[in-house]
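For this view, one protein chain was removed and the others were kept in their places.
Residue numbering begins at 1 within each chain, and the chains themselves are lettered A, B and C in the order written.
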Amino acid sequence: MENAWLIPLFPLLSFLFLLLFGKKLKEASAYVGILLTLASLVYSVIVLVGRLTNDTYKAEADWLQIGNLQLTVGFEVNQLNALMLVIVSLVSFLVHTYSKGYMHGDERFPVFYAYLGLFTFAMLGLVLSPNLLQTYIFWELVGVGSFLLIGFYFHKDSAKAAAKKAFIMTRIGDVGLLIGMILLFWQTGSFEYDEIFASVQAGEVSGTMITLTSILIFVGAVGKSGQFPLHTWLPDAMEGPTPVSALIHAATMVAAGVYLVATMFPVFAASETAMATVAIVGAVTAIFAATIGLTQTDIKRVLAYSTVSQLGYMMLALGAAGYVAGVFHLMTHAFFKALLFLAAGSVIHAVHTQDIEKMGGLWKRLKFTAPLFLIGTLAISGVPLLSGFFSKDEILIAAWANGNYVLFWLAVIAAFFTAFYMFRLFFMVFTGKPRSEYKNVHESPASMTGPMVVLGILAVISGYVNTPWFGTFLGDWLVEGNEALGHGHIEGPAWIMIVATLVSLAGIYLAYLMYMKRSLAQDWFTSRAPTVYSIVNNKYFIDEIYQSTIVYATKAVSLFLRFIELFLVEGLVKSVTGIVQGLGKLGAKLQNGQVQAYGTVAFVGLAVLMLIFALTGGYL
Amino acid sequence: MDLETLLSFDWGLMAPEFIILIATVILTLLDLFLPKKVDRKLLGWLGFASVLLAIAALTGLLDNPLGSILHDTFRLDAFAKAFKLLLLVGSALVLLLAIDYESKEGLTEYRGEFYYLFLTGLLGAMIMSSSGDLITLFVGLETLSISSYILAGLRKKNLKSNESAMKYVINGSISTAITLFGMSYLYGITGSTNLKEMSDMLMSISDSQHIYLLGLAFFMVFVGLSFKLASVPFHMWAPDVYEGAATPVTAFLSVVSKIAGFVILIRVMVSIFASVPMEDGTTPMLFALQDFIGFLAAVTMILGNVVALRQRNIKRMFAYSSIAHAGYLLVAFTAMSYVMFDSIWFYMLAYVFMNLGAFAIIQLVTMKTGSEDISEFAGLYRRSPILAVTMGVFILSLAGIPGTAGFIGKLNIFLGALMVNPSHYVLASIMIGATVISYFYYFGILSQVFFRPTATGEETKVKVPVGTTVVIILCAAATILFGVMPQLAFDFLQTNFEQFIDFMG
Amino acid sequence: MNSYYLSLLVFSPLLGIVLLALMPKSNEKGLKMLGVLATLPATILALLAYFSYLGGKDLASFSEQVNWMRFSDFSAIHANLFTVKYELGIDGFSLLMIVLTSVLATLAAIASLHIKNEWKGYYMLFLLLEIGMLGVFTAQNLILFFIFFEITLIPMFFLIGKWGYFNKEKAAYSFLIYNGLGSAILLIVIMVLFAKTGTTNIETLKVLVNGGEGQTLAAMSESLKMGLFIALLIAFGVKLPIFPLHSWMLRVHVEAPPSIVMLHSGILLKIGAFGLIRFGMGIFPEQFETLAVLIAILGVINLLYGAFLAFIQTDFKMVLAYSSISHMGIVLIGLGASNEAGVQGAIFQVVSHGLISALLFFLVSVLYERVQTTQMNELGGFAKSMPIASGFLLAGAMASLGLPGMSGFVSEFMAFLGLFKEMPILAAIGALGIIMTAVYLLRAVLSITYGQANREYAGIRDLRSFEWAPVLVLIGLIILIGVYPAVLSQPLENIVLGIGG
Partner (left out) sequence: MNGVPISAFLALALILFCIGLYGALTKRNTIIVLISIELMLNAVNINLVTFSKFGMVPSITGQIFTVFVIAVAAAEVAVGIAILLSLYRNRRTVNTDEMNTLKN
């Protein structure tokens, strides 16, 4: 564990190496990336195993001296980040492997691997950070990694726009985080998590300040995790290559917001308002994104909205004091969502389109992909015995136990929607008849299916580390030695599990009726409430609202300032030079060439002087 | 006055004046009797030699203590020595320029006249700086004036030259009359024309009517003398005369004549009006009226620089620039600080070199085509980089950019204006603001020199005659030297002139 | 006491000037080579000084002093009254600035290889400019400072006016007049101080003006001090530049040759910050404290004003120009905080922005050399034809928008850290600027590098031979500072300590 800092360095090495030599290596670059992330993975597992038996380890070194202040950098291995290390490095490793097949033939292949390395480095660094400042540093770096990968197909204008949007939207959140963390620093005198917690628990920080700072920090999480209202970048981010969506926009980076709230949990827990905010935003996002997911026809966008929705679940869990539930869902979601994305990638790889309305009947053609996709869909829908079932159940229980009944029912409805739109997706892609002519539909190579299989297995079994039936190992371990995080397992009424199961099955059945059996017209709802449909289909017009308010306002301010620039600033300059020039003109005009005028000027000057002298001297 | 008394005077004190006088006489005779075909440049060189000789003689006198002859009408104090030196150095340089001056209409035929009139003008200026009596002062002033009137009109067939000389005479005479009218009151109240005696008399004045009259006299003298300085309100002749006169004459007017003007101004004002007590009995009149001088200085600076912005004729532009410089010097005079003499002297020293250097190049550039438009300077950098760079040095110095003597000079004036109590913040600010305005036209010349291509496109090399070369090199070297190592000049001042304490002695 | 090391450092480019003067003006290669080489001695000496400082050498041992000027003779009152010495010296801050200056000068000299004509005059002026800049940071008294300050003015005027783009002369004039006014005001302040105290030595003034031991010749009232400080703020505000004194700087950024803008934006603007910290804070600490809020507000205005206007520009150079205004706002924010974090942030920003803007303008130079335009609507898709240059451009933009791991972040962070302690609400408003910075930089950089080429640019080559050096050195330094800020903070320790509090 003392050498845990090496973990992020492997991918960094990969990044630098590929940056320098990528051009020569061509597609062999993949091996560099894969091997180095494998190293990270192995080491992460070692660290996790070590952490299971040992205490938290923390090391730090001086970084920046500001007068008497000393800022440090270092790393910490605690339960949460040991777990995250494994999740991140595992998914990253799998994505690295998968990309070898998926990106085959791309002329910027080495660059892609370099960017993946950079991102993985940043994400692992983020996880290891023992203080807010360092977290912020890596927080921004993962943003850059994400930005670069979203804009990987830079020649596409949509990719360019998506990359820009992702960066700017998350940066809005980042500023919140920055402000929150600086305020917290001046309150507690430190960026170190343990010191901040100690200070908060000792009551050194006023209640309002805690609320304020934790909400500001939560704004950072909102930006990064695509929560409402800063969620719009995440669906657009699907412009990036699909493995990237799996890695960054499903499993790791977007979960960083949840991770941040989890890490800062003791501070949040100290403020009821902050907790309520987190919970409400989470629940609203969950249902909000789920409804949009119902209408989307782009395979990746559906998954993207489902990601937003699931992240909302996690936030809800954390806000409802379900620390374990949130982290647990974070883990299971990482696996099944990565699986879904990779599988979707495999589909896209095969049919070269992302529009599900053009797909159909792929079950037979994609022998590996289809069942794996089904596993993922079942898991996310909360079908019993798969991982998603257990974690979602935990969240619902936490929400109920915390007394947030409204939010609880929202979450339940969201779960219904989730099941519905995920199966809608599944049925439309894999069943029925092909809706367009495909040429050369073929199963993906082993480098792509391999990782999917691994994730498929995890999507099934990873739930069993924390079940009400066999024991809450994960939960107990996570909160061990830290009472501020709450209990390892929250007891809730048994009917919740039944409701959850029924709801998800109902969703699946409805989708079955509509899209498989087609006994229910697909436009049954659409035709009855066209306005609602149109609002939802247009993602509640959020983008348009932003466009016509914030973007417009920014432009307006800019134009107004340009007006100031032109008329006030330049006008000032012009008027000054005008005065000088005018004086010059006047002086030159006076110089009319008449010799007697010259004498007159002199005489008048003399007379005026004498007059003033006489007047001021009191002689007249 | 018998011969014995006459011989008892220490005529050695007047050695420089005598040298110039004798040279004048010799030149006059030579010009008369030498056959026409003998190149009159010879006279120029002779005149130059005489000025050098006078400088040598003056240097020999530097160590002399305060001395006066002819019943204190001629005094050789530190002030006289210091400024005479400037006059002589300036004249020597102008003479060198004049020797090389050849214009289309030609000064050739009157070249001889030029040299000896020039020397008489110089003589007048020297007498002014040494005089201790209103009469000698006046005679010196007029010797200078009348010589310069003729010099300005020397190009007899040139209309501009005629016109400028005429304007010069008329304005000059009016100014003389005004000065004299003021002086007559001064004489009336004190009953003497000797500056020292007048000063002694004035100390005890208390009648407010007399003080009022003195105040009026003050303004008349000041305005009359401001003609020589070319400062507001008697500045308007300058642009016309500078433009119309031949370049060496312009150089003479802008340097030697201006220095002489300041010399006489300081001599009269400080000797006389610093002794007049105002009614409160403590502040001398000169200090009480500072605001008026300050106001005139401010107007002079602003006007000179602002109108210069519009000029296309280089000599006219320099006329306005010289008006502005007079304003700067008046700031030092206004402040009446402990360092006034030093700062004025140093500024003039710098001014001699930078202005004459610039005129040397102006003469070179304008001589050939006869046009004095600043576009003549276009492409100078291509034609002759070295000339262009030296022109750059002079212009920068005139603009007061560090590294040049002009900057140190301005620094000195600021210091003076700000070290007195109450400090002249406003005046100093105006001065510095005016300096910034001056950047416009000074750098306008530079942008012609460096940025623009020649109008015709041809890049003929500029031929530089010997005399001009010497002037340019000397001026450039001095401008930079005194800009980088001003202590050389300061030391010279401090060791030889001891703070000018004998000014009133 | 007298080591002459600094004199040697400051005036080392003089050797180059002399040698260049002797070279024939048609020898392009030789002139360029010599021009670049002539900047090296200063760089080497500066780096040597830096490392010997790290090695434990006392900076005081670098100072030197020679009698220079003495206005009139006041020896009867005090031997040093109204004397001006030639005195050079460095502290941690100026050491950093010297290193920055000399390094950037070398890089800009390399970038100047793109210059197309009159290399001789160009490099001579360039080296003169370098002398001025080095001198400004080493001068130990105000008059010497002023002299060097003005020495930078003149070569800049010619460099802009002769080697600039279309509207070069207007830009040169604009530069000259604004800066002339700024330095005029500065000169008034200097001379008032000189006249009132009889000295211009900075250290002595710090004591005298604040009523320490020794006495001034004439008493300085509080209102006079405040007036002087405000004048100083305006004087350096022109240079920095502070809104609304900035319009000259836009023209310079757009019209001057990019290699010169590297120096201009990299060093010359920083003289304003240097002056404010050194003189404003040093000599008038109380007045600074009083006006700190105003300075911070000005900083926020600068930050936002620059950012918003950068957002709607169509010329990439204009974007960078407004971005400079915006980034100088951060310096002011740091200063306005006037606590340790803020001031250190400001100083960091000075250095960091110097490197970043130099990098960006070098890339502009590279770009312009190839396509003869910087209008963003004519550009696009350069990530395809010039992937490396585009990559660096993106990296530069990232550094500029404060990406952690690069120098811009450290400075921005510290400046805001400082301001949040003193004026949290103002700081929060200022934080909007962080978002806007990202917005306009990405808009600009992406429109150049990403998307499709709007026009066919034939035969565009990526970075070649000599163009690598500046890019690598700059990005290396940017990352070095971002990752290991102690390289800067260590020399600043003594300066920052004791500020505010």
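Operating definition for what follows: contacts are C-beta pairs under 8 Å (C-beta built on N, C-alpha and C of every residue); 3 or more make two chains touch, one makes a residue touch a chain.
Since we're looking at a predicted model, the values are computed, not measured.
What chains on display are touched by the one that is not shown?
Counted over the whole complex, the chain not pictured touches A, B.
Looking at the whole complex, which of B:Ile150, B:Leu195 or B:Val464 touches the chain that is not displayed?
B:Ile150
Which of these touches the unseen chain: B:Lys167, B:Lys196, B:Arg267 or B:Lys410?
B:Lys167
Of B:Glu113, B:Glu243, B:Asp342 or B:Glu376, which sits in contact with the chain we cannot see?
B:Glu243
Need a quick check: the contact residues on subunit A for the chain that isn't drawn.
Residues touching the hidden chain, for subunit A, are 588-589, 591-596, 599-600, 603.
Over the whole complex, note the residues of subunit B touching the chain we left out.
Residues 134-135, 138-139, 142, 145-146, 149-150, 153, 156-160, 162-167, 169-170, 172-174, 176-178, 180-181, 183-185, 187-194, 201, 239-240, 243-244, 310 of subunit B touch the chain that is not shown.
Here is the rule we go by: only the chains that are shown with their structure count from here on.
Average the C-alpha coordinates of each chain, average all protein C-alpha coordinates together, and give the chain whose average is closest to the overall one.
C
Computing the C-alpha centre of each chain, which chain sits at the greatest distance from subunit B?
The most remote chain is A.
On a C-alpha centroid basis, what's the spacing between subunit A and subunit C, in Å?
Taking the average C-alpha coordinate of subunit A and of subunit C, the gap between them is 37 Å.
Give every residue of subunit A touching subunit B within the complex, in rising order.
580-581, 583-585, 587-588, 590-591, 593, 595-599, 601-606, 609-610, 612-614, 617, 619
Residue numbers of subunit B touching subunit C in their complex, please.
338-339, 342, 381, 385, 396, 401-403, 407-408, 411-412, 414-415, 418-419, 421, 423, 425, 428-429, 432-433, 435-436, 439-440, 443, 446-447, 450-451, 485-487, 490, 494, 499
Given the complex with subunit B, which residues does subunit C contribute to the contact?
Going through subunit C, the ones touching subunit B are 67-73, 82, 121, 143, 146-151, 153-154, 157-158, 161-162, 168-169, 172-173, 176-177, 180-181, 184-185, 187-188, 191-192, 194-196, 217-218.
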